[in-house]
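Every protein chain of the complex appears in place save one, which is left out.
Now for chain A:
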Amino acid sequence: MTQRLIDQIISELQKNKFVAKAESDNRGYVEVNRDQITDVATTLKNLGFDHVKSVTGIDFPDQHKIQIIYHISSYENLELAKIIFAIRTYVTYEDPKIKSLTGIWDSAWTGERETYEMLGVVFDGHPDLKRLFLPEDFEGVYPLRKDFKIKLEGLFVDKS
């Protein structure tokens, strides 16, 4: 029986002592500490992953931390292109800093910039870290954190 491609990637990552797991034939993830993010990214780039599809931040207010997820895949290698691989890591509220991956994959440029302005995660080494989508006069907490509440217009019907 031939080994699935995703298992080969997982075992390659486990050789380098990263916690990786396959979720299905073409989805998988690796979970790392934030200091290891450039190491794991370099390893994956050498395996053939050539672009970042998305950079996502998920806020966990009860644990005071934010999860950062990079979804990566390949354009050139058609076998590898079937796989979407996730790199997961956490930053804390007290120190929301992480190394930027723009040096490794230039396509992380937009995603990191958006995560910065929406969640307040600082990406060290990003060439152009400033606001992209928000209005210039925006004030208050970062909009994608859970403690940002949307003001809803109430629809009241006077029954009396």
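To be clear about the criterion, contacts are C-beta pairs under 8 Å (C-beta built on N, C-alpha and C of every residue); 3 or more make two chains touch, one makes a residue touch a chain; residues count from 1.
We adopt the following convention: contacts and distances are computed from a predicted model.
A single chain of the complex does not appear, and UniProt lists its protein name as "NADH dehydrogenase subunit D", one of "sulfopyruvate decarboxylase", "NADH dehydrogenase subunit D", "Exosome complex component Rrp4" or "Nickel-dependent hydrogenase large subunit". Residue-wise, the contact with the chain that is not shown comes from A:V52, picked out of A:I10, A:I37 or A:V52.
Considering the complete assembly, chain A touches the hidden chain via residues 26-27, 50-54, 56, 58, 69, 71, 75-76, 78, 81-82, 84, 86, 105-107, 109-111, 118, 132-135, 143-144, 146, 148, 150.
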